[in-house]
Each structure stands twice: as C-alpha cells, then as structure tokens.
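Moving on to chain A:
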Amino acid sequence: MSPAPGKTRLRHGVPRILGALAFAALLGGLVAGIRDLPRLGDPASPAATHVSPRFIEAAARETGAANMVTAVLADYRGYDTLGETAVIFAAGLGCLIILALAAADRRETPPPGLTHRFGSPILDVSARVLTPWILMFALYVLIHGHVSPGGGFQGGVLFGSGLVVVRLVRGRRGPAFGPGPRAALVLACAGVLAFLGIGFLAMAFGGEFLDYGTLPLGGDEAHVRELATLGVEAAVFAAVAGTVCVLFATISAGVRETEAARSAGSASPPGSDG
Partner candidate 1 sequence: MTVYLFIVALFILGLGGMSLLPNLLRKLLAMNVMQVAVIVFFLAAAFKDGASVPILAESGPEGIAAEGYMNPLPHTLMLTAIVVSVSTTGLALGILIRIRRRFDTLNEVSLLRRLR
Partner candidate 2 sequence: MTDPVSLRPFAALLPGIVAALPILLCRRRPNLREGVTFLAGAVQLAAAVSMLPATLDGAAVTTPEIALLPGVALQFRADALGLLFLILSSVLWLATSAYSVGYMRSLKYGHQTGYFAAFAVAAASAAGIALAANLVTFLICYEILTVSTWPLVLHLRKPRVLASGRAYLAYTLFAGQLLLGAVVWTAALAPGAGFTPGGFLAGSASDGALRVLFVLFLVGVGAKAAVFPLHGWLPAAMVAPTPVSALLHAVAVVKAGAFGMLRITGWVFGPDLMWALDLALPLALLAGGTILFASLRAMTEDHLKRRLAYSTVSQLSYIVLGGAIGSPLALAGAAFHIAAHGFLKITLFFCAGSVYAATGKDRISQLGGLGRIMPITFAAFAVGALGMAGFPFLPGFLSKWNLGLGGMDSGQHWVAALLATSGALNLAYYFPVLKTAVFEGSPAPRLPYGRTIVRAEELPPRPRLIEPTPWLWAPPVFAAAAALVLGLFPDFGPGFWSLAEAAAASVTDGARDLTALYRGGPSR
C-alpha cells in the first residue's frame, strides 16, 4: 500500500496515540505555564528590573551607542553575535558543500538551475535599476546602526541580496555581476576573521577577548568602544553579505561541483564526480 501523492499520511496505531498524548501533555503544560507568567507589559517584572536596566541606563555612557540593541548586540553580548556570525557562516559553508561540492550522485537527476529567465523584461530592468540603491541602502543600514534600527547583519543581508539580484533575475546567462561562490566565500571568511581579529587584538592589548575598551584607538573608552563596534558591525556585514551570496548561488542558481571546482582553480575533471 503505497502512499498516494499529495495525501497526508499519519502514523497509525500506538505511536499515533502516544504522539497525540505527548502533544496534549505539551499543550497542557504550556498553557499551565503561561498562566503563571508575569503580565504582558508589567514594568515590575523581573525581566524589566533585573539585568536589563543597566543596558538602558549605561549603554550610551559605556559603549557610545544610542541604539541599545546595537550596544548589547555588539558589545555586552558581542560573543553571541560572534556565534551568530558563525551560524550563518556555517549555513553558507554547508550549502556550498552540500550543493556545489559534495559527491554528486550518478543517480541524481541533474538540476535545472536557473537556465531560463526568471522574470520579464520589466523585472530585469527594475532589478538593474534597483541594485545600486539596494547596495547604498545596505551601507546606510550598516553605518547608521548605532542610532537607528539596523546594523551589520541587516545591512549584510541587503547587500548580499543586492549583489545577487541581477543574477537571480537573469539566470545563468545573465551578466556576471556580483561575486561568484568562491569570491563570496572569501568575503565571508574575511568577515568572520575580521570579527575574530578584533577580539584577538583586544586580547593582545591586555583585555579579554572582544574587550574593545583596551584597543588603542585614542579618546575615551566609550568612543573607542563605539569605533570598535562599528568595526565589528562591518565584519558581520562582510560575513553576512558573502554568505548570502553563497546561499543564493548554491540554492537558487544551482552552481554545480564542476563549476565551483573550476572557480576554485582545481583540476577535478568533469564527469569524475558523476
């Protein structure tokens, strides 16, 4: 009895009952749990009174950032952000390995990739017109992250998207605007390394890892931290932009192993992977 395509098939029998019971228990537990939480918006809740006040009250003084989220993100909890950069870098590496480089199986049907045009001439033209603006806006988001929403990550996403939008719209036969997967990867690696480099530099000057305050940039500590935060954001920007390009190149454009290998300057003969 083979499953009909499009039909939802659930498990039968005991596992199904047990699964249903588990879900019911989870639902019950969650509902019971939320009844016990502090009221939404309670200014006296522990979350509002315990650790966070410092971020609000001292962020500008200690880190020089008006946007408290940026201050926490890049400075107080810069280590999280380093991890976050590593996560998206991992995704980029992963897609590159899985889609472009990993052993291509003979039994796999060749992917169509974006061999034909995705859209219409209107889309094509608007993509070309939009691209510079997207890129500039991305830079603005990066630089202005200190005082307004945004920062390295959002800017990076926008920048990466801007780089690949033409390629995305025009397909493989379009103009080779934007970096190929290898160049994008180099950009991403450089971004991650720059972030780590700032951290190591802080160590070299006697502080803890990512302790920007020790960097010899002159001025008072908050200003130094502000500058370093900008550097970190730029590093994240590069890492994310590169990774987004890699993601698009592998998932959307369907770069195959041979192609990536060629761009990597390797001499893997075509067909040896198939």
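Selection rule, in plain terms: all candidates are chains of the complex that A comes from, given by their letters.
Note that in this section a residue touches a chain if its C-beta (ideal position, glycine included) is under 8 Å from a C-beta of that chain, and two chains touch if they have at least 3 such contacts; residues count from 1.
Every value quoted in this text rests on a predicted model; they were computed, and no experiment measured them.
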In-complex contact of chain A, chosen from 1 or 2: 1
Chain A residues within the candidate 1 interface of the complex: 2-3, 5, 7-10, 19, 23, 26-27, 30-31, 34-35, 37-43, 45, 47-49, 51-53, 55-57, 59-61, 66-69, 71-73, 77, 80-81, 83-84, 87-88, 90-92, 94-95, 98-99, 102, 105, 107-111, 147-149, 153, 247, 250-251
